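Here the complex is missing one protein chain, while the rest keep their positions.
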Amino acid sequence: MTAPLDSHAPNTRYVARKRRVTEDKRLAAGRGNFVQDIVLPGMLHVAVLASPHPRAKILSIDTSAALALPGVAAVLTGAQLSAATNPLYGGLPTPEVKWYPLAVDLTRYAGEWVAVVAATSRGLAEDAIELIAVEYESLPCIIDPEAALLPDAPLVHPGHKSNVLYRQTFTWGPVADDFAKAEDTLTFRARWNRSSTVPIETFGALARWDIGREIIEIWASIQMPNYAEQIAASLRIPLNSVKVHHDVDVGGSYGVKRGIKHTIIVAHLSRMLGGVPVRLIEDRLDNMSGGDAHGPDRIFDTTVAFDKNGSIRSLKIRALDDAGAYPGRGPFQLGKPIAALVGPYTINSVEYEAISVTTNKTGQVPVRGFGQSPTNFMIETAVDKVARHLGLDRLEIRRRNFIAPNAFPYEIPTGTKYDSGNYPAVLDKGIALADWQHLTLRRDAIRKEGRLAGIGVATCLEPGGGNNMFEYLMNPAAEITTFMEGCGIRVDSSGRITGIMGTTTSGQGHETLVATIMGEELEREPDDIRVLHADSLAGLPTRSPVASRMAIMLGGAAAGAARKIKDKLIKIAAHNLGVGESELDYDGGTFFDRANPARKLTWEQLCIIAHRQYHKLPAGLEPGLQAEYVWQVPGGGQLPDAQDKVQLYPCFSFQAHFALIEIDPGTGKVSILDYALAHDCGTVINPDIVRGMIIGGVAHGIGAALYEQFTYAPDGQFMSATFADYLMPSVFEVPFVRDVEHCTPSPLTSHGQKGSGEGGYLGAPACIASAVNDALSTRNLCLDSLPMHMMKIEALLNGDSQT
Amino acid sequence: MSMIKLTVNGVARSASAEPRMSLLDFLRENLGLNATHMGCEHGVCGACSVILDGAPVRSCLLFAVQADGHAITTAEGLRKDDGTPGVIMDSFMEAHGLQCGYCTPGMMIAAHALLEQTTSPSDDEIHEAIGGNLCRCTGYAQIVEAIRLAGRRMKDAS
Partner (left out) sequence: MKAASFDYIRATSLDHALSALAESEDAIILAGGQTLVPMMAMRLARPATLIDLNEISELAGITNRDGYLSIGTMTRQAAALASTEVNAQTPLLAKALSFVGHTQTRNRGTVGGSIAHGDPSAEIPLAAIALNAEIGLASRTGTRTVTARDFYTGPLSSVRRTDECLTEIRFPIWSGTVGVGFQEISPRHGDFAIVAVAAQLEFGADKVCRRASIAVGGASANPVHAAEVEAALVGKRIDPRLANEVSRAVDPILSPTDDLHATAAYRRRVARVLTERAILEAAA
């Protein structure tokens, strides 16, 4: 009999054990190293001038008065900057859609940056900004993504000759057949309005051109892949002239900390000014209106085909996404969800029409889950609708459609294989934790008193690990199949271990991850292991902490590097003990001769041999104890086949959410009375970190479901530039979330771990929507548009179609 | 420019600043106290919280000149005299009451003000104390747990 995969008590020393988080030691002591904390001598401060018009021609810019202000070092306009730099990277084959850090000739959204000032203080720079005179000719704008598709719509990028950036229909599996065979269909529209992650730290970048070394040094609050590459490309300098310091603590990101345009501005200014350090720290208005901050803005039109027993056969999905004025990587957020386009269900086929349009809004950037959360909301809405239509229990319909635990690895119609999972077991754990029966009693008691209450359920996937072959699906010029992460290790002559990673951290605890895994592999105390963030010139290849990938990829690389060290130690021990490698036992750093355990070599002795006693090394063995390991994403490396089938992402975490909500019928206000979820991300490396990200993700999802929206007025003005208008949940809005872990290890990773960083955000919006609709169903109403502002709910309840 | 003399974390400090400079910027830029963080600069997020004459306030909503002659406690003041973490800081570490660490100093200041009043706060009291401090990472659960833990430890120690 084989050991059950669901064992939740891994045989580990450090992995999955309650251990303090390394990073907390400095961060909770107020000793972080955030970009605002880095002060260089003579540093200049940048302020930005934003366009008040959603779309306007720039007729003239007069910077003379600003330049004359004492303390002002430079004023930079889009015309000047675009002459000296290449456009920022887009990703889609749309050469006429050019994106520069500062507007050139035409402004394309209210808040777009038109000019910047570098001065001796930020206050002074803002004074100078007020002295810049810009003459605009306001033009009609386009704000509604559907209207942007119409032939007479104003063109955001006239050279592109259309507002459609991308449009393609994929058909995976026998969609027509499945629809023909299905006993029933339902069609609905689901709207995910524009929201984002909005970290409490804004974006900031500091640059210094080191003339002597010909290196642009960057300290930034950054979380993105290919950052150094994009800097080099835009500044027209060699890649090895870009040094990005990765030891900057990032004050939250969850995907959005891109800031490439800010970086180009400060880097260019520093070069222009002969190496003076220049920094740009967004203020909140810069951040919300013109920074790289907004997430998906999506309309789903979905038809679901099913049988009377609740079995879902097929989906036809049209996803229209508003990428805003400058697409960046935004449109690819239509692509990633292909990795889990049928959710945890045995849906046999799927048609997916993905459309990305450009409008006169701020450009869209990646947000936690990279399009997966809106997609999960749509899938779960479909499942709930089918259940309601058929009079089926919402748990039962999920059970009937779940991929069975013994079916893994399971290939979904899009060609991706899910690595492992046990959806019914996780659902059952969640039901037990939430106490479904009690939730139902509570809901019904509220209803009996004439009030509105509902229970939500959502069962969702979190693809983890990266491998964005969707990029190739959307743009075959992007023939990139390598998705790697590197990690280095050094063991010094005293036996202390240093791990070397090559990217920034924004709260995910990567140092803890690396130390825990290296400690586990080498059986050494993780708290004694230092983990450094090497800069982009010193470090190994990294794809950055996107795609819920670090536990999988950095964890795998750290394990690989540590195993190389162990392999070397075995050789040294075997050589010195005069036995074969297979005749050794290892415990806590010491190798024993299995036949005679009194004969041993300790960790300290081995380290001395490696570093100081060449004469004791096996012939040909490299001295010292250092190793590097660069790991390719498991299952990655293939291009799509002729049917556009391809493996996207290696690992699939699963979560089952439950919520009890009440709606005040007089005001439409939703109160969350209870929230529970069961979660399976395989082996948990650090329980506190995973729990934090899961609950934090739920809070973030509650925001997206009920409160948060970047709103544009019909005339294109941006309405949500402050924290008084963009409403993030406080402790009062987030209920106490009960959570339970389940462990279905991934067969593809070093310790069975999967991704968890996108966390509860991938299920909470769907769950809250499910609960609200359960409540509204008692009045035969439904609402499929997020956020479900109380005003929208009240209008629905009171028959007000205007609101 | 005005000369501003104040007490910060029990130490007399002085520096000059323009009247328009916020207390937040003054603490960070003129006094080199970086634990107080800038989140929104319009008084909503609470990342810049400090204690002014015993009460927690937003340092972005005060001009530094207003603090002349007053006493301020910043998150740095929650360390022990030897620089090691005080009980609130250590409890945040133990309960992992943070992730990115950006809102954390403000949260700890809010917690400090609360625990000065009571070491056995109810959930409602904790919510009231940190209700004006936004965290985007944690969903607050581990922060609330950290504050409860700190309270228990302070109670046990007294």
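Per-chain residue numbering starts at 1, and chain names A and B are given in the order in which the chains are listed.
We take it that a contact is a pair of C-beta atoms (placed from the backbone, for glycine too) under 8 Å apart; a residue touches a chain by one contact, two chains touch by 3 or more.
If you're wondering where the values come from, they're calculated on a predicted model, not measured in any experiment.
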item	value
Hidden-chain contact residue, picked from the options A:Ser720, A:Thr749 or A:Ser770	A:Ser720
Of A:Arg194, A:Arg313 or A:His789, the one touching the omitted chain in the full complex	A:His789
Residue among B:Ile72, B:Ala110, B:Ala141 or B:Met154 touching the omitted chain	B:Ala110
Option touching the unshown chain, where B:Leu6, B:Ala35 or B:Cys60 are the choices	B:Cys60
Absent chain, residues of chain A that touch it	121-123, 126-127, 130, 283-285, 666-667, 669, 707, 711, 719-720, 724-725, 727, 729-730, 732-733, 789-791, 794-795, 798, 800, 802-803
Chain B, residues in touch with the chain not shown (by the definition above)	2, 18-20, 22, 25, 41-43, 46, 49, 52, 55-58, 60-63, 65-66, 68, 110, 113, 128-129, 131-132
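Operating definition for what follows: only the chains that are shown with their structure count from here on.
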item	value
Between chain A and chain B, centroid-to-centroid distance (C-alpha), Å	30
Chain B contact footprint on chain A (complex, rising order)	20-21, 23-32, 34, 36-37, 123, 197-202, 249-254, 281, 283-284, 506-509, 688-689, 691-693, 695-700, 722-724, 728, 730-732, 734, 736-737, 760
Residue numbers on chain B that touch chain A, as the complex places them	18, 20-21, 28, 34-35, 37-42, 44-45, 47, 74-76, 78-79, 85, 89-90, 92-105, 108, 126-127, 130-144
